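First the structure, which I've put down as structure tokens, then a few questions once you've had a look.
A single protein chain has been omitted; all remaining protein chains appear in their positions.
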Amino acid sequence: MPTRDMRQPLPMGVGSLTRGWAAVLALGVVGTVVGIVGYAVERTQGMVATGMRDLGTMQGATWGIYIALVVYFVGVSFAGITVAALIRLFRLDKLRGVARMAEVLTVVALILGALAIIVDLGQPVRGVINLFRYARPQSPFFGTFSLVISGYLFASLVYLYLTARRDAAVLARRPSRLQGFFRLWAAGYEDTPEQRARDRRVTFWLALAILPLLVIAHSSLGFVFGLQVGRPGWFGTLQAPAFVVLAGVSGVGHIIVLAAIVRKALGLERRIGRDAFGWLGLFLLGLLATYLYFVVVEVLTIIYQPGVIEQRLSEALLSGTYAWLFWGSVATLVVPFLILAWMALTRTWRVGWLVTSGILVNLGAIGKRYLIVVPSQTHGQLLPYGVGSYTPSLVELAVTVGLFSLGAVLITLFMKVFPIVDLETEASTELEEVSA
Amino acid sequence: MTKRGVVTIGMILVGAVLMVWSYFVGAAPWCATGVECSNPRVEWAPALFVLGVVVAFSSALYYSIAKDK
Partner (left out) sequence: MAIDLDRCQGCRACVEACKIENNTPSAVFWMYVFRLEEGTYPDTSISFLPRPCQHCHNPPCVKVCPTGARFHRDDGIVLTDFDRCIGCRYCEVACPYGVNFFNWRKPEQAFADYQLKMDDPDLAAVTGGLIPPYRNPDLDELQGDEQRRTAGSAHYKGVVEKCTFCVQRVEKGLDPACVVTCPVEALVFGDLEDPNSPVSTYLRGRDQFKLLEELGTDPSVIYVGGTPPTPDAREIERPMTGVGNANA
């Protein structure tokens, strides 16, 4: 659908609404509404509407798919800021095309992670207030809420805002309905050499500051589980590093999928080239190899000479209740590994196969997150309570659909108010400077 | 050093001090054996920690956006 007025259309499809875009948005809105309805049911009935129940005599799992989603979404956020930071730190200019969408993905994923925590709380309003009022550093949740959700989100927003300022200034010069918005974003940006030098300096230092924050943030999520001595399957030193690596796997997988969609939708075959995908593929391959190594270490540890409860847990994982999910998740990680390794060895990066790998590793990541959270509760009781069970209820599934849909809505909306790929003028001027 | 640099470094320092102070002094102590362990020494100290993070990263905004006089 062309814009009605005669003004020149904005680049990257900003402001021009197409049928495909509207369809994606409509689908997302429907999914979001499903989620809101699900959450309304949960709030009015109490959390009895979920499949979660108490540990012990009630033989349930008190943390379920919501906590798995918290960990997953925060994991996805890893990618954006890492890729963006690596581009700045190592001057990977061929990846410039995916930097902006990676930053957007980080912000959206963090918002979803925060919402996933909120839907899991029995007293959400109190939660928002009391965490700021009373939060205790001794609780691993302190890191989750203060560093991950607040600090990391704010840092990512600052990063996204600053790196996009020049584009906003370029767009603000063109007459359009969004001109006022771009002018606000540009905040008096003047394209002077001093300003450019400042921008480079700021983004470099921000990237440098964000990288350690990122390791701390994802580790702190690992500590939520890894520090619990009373829960077999959780207690361990590998949790924090494994969380960081799996976060990278799911995040980079997400970027590949998003980049392919944007590339197709906006016709940016040249801007987001094969080499960009190749680099992302290699990055994903490296992370995946590391994580699979962790999986082998983990499995060997629980089957070699397990304690009594660990044995019950490992049997449930490897050949019992959770076996289908465990082996399914491992398969969705091994298959992409083989695909990526093949493409890396033959040096032929096919976008289709990369997207397949991206989707598969995310399925695997969700599965693995679920397997970290749930089995240790149902099969890891140290007192003779008997084996428990947990199945997500319809309400939980509805909220899950809602969260993913909300993410899609946020990204599709962003695409129409701001270029999701940074404008070439910026890349070229900066390139000139680099070579000069 | 320019005013821009001074203010930026100042903001980072203020943010860092807020974070360190609220984590180690303002918030609840690292213990689990008394009522005092459950209350922050200064109420809303965790909010100050978050404020510290925000101030520190806002320095980038200031550095980049502030106008030269």
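Should a chain be cited, it is by its letter among A and B, assigned in written order, with residues numbered from 1 in that chain.
Here is the rule we use: a contact is a pair of C-beta atoms (placed from the backbone, for glycine too) under 8 Å apart; a residue touches a chain by one contact, two chains touch by 3 or more.
Remember, it's a predicted structure, so these values are computed and weren't measured experimentally.
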item	value
Omitted chain's touching partners, listed by label	A, B
Which of A:Thr106, A:Thr163 or A:Gln381 contacts the chain that the document leaves out	A:Gln381
Residues belonging to subunit B that touch the chain removed from view	28, 32-35, 37-40
Positions on subunit A where the hidden chain makes contact	45-49, 52-59, 62-63, 117, 120-124, 126-127, 130-131, 133-136, 138-142, 145, 224, 228-231, 308-309, 377, 381-386
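Convention: only the chains that are shown with their structure count from here on.
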item	value
Geometric centre distance via CA averages, subunit B-subunit A, whole Å	27
Parts of subunit A lying in touch with subunit B, wherever the complex brings them together	131-138, 142, 146-147, 150-151, 154-155, 158, 161-162, 165, 187-188, 194, 198-199, 201-202, 205-206, 209
Of all residues in subunit B, those that touch subunit A in their complex	23, 27-32, 37-40, 43-44, 46-47, 49-50, 53-54, 57-58, 60-61, 63-65, 67-68
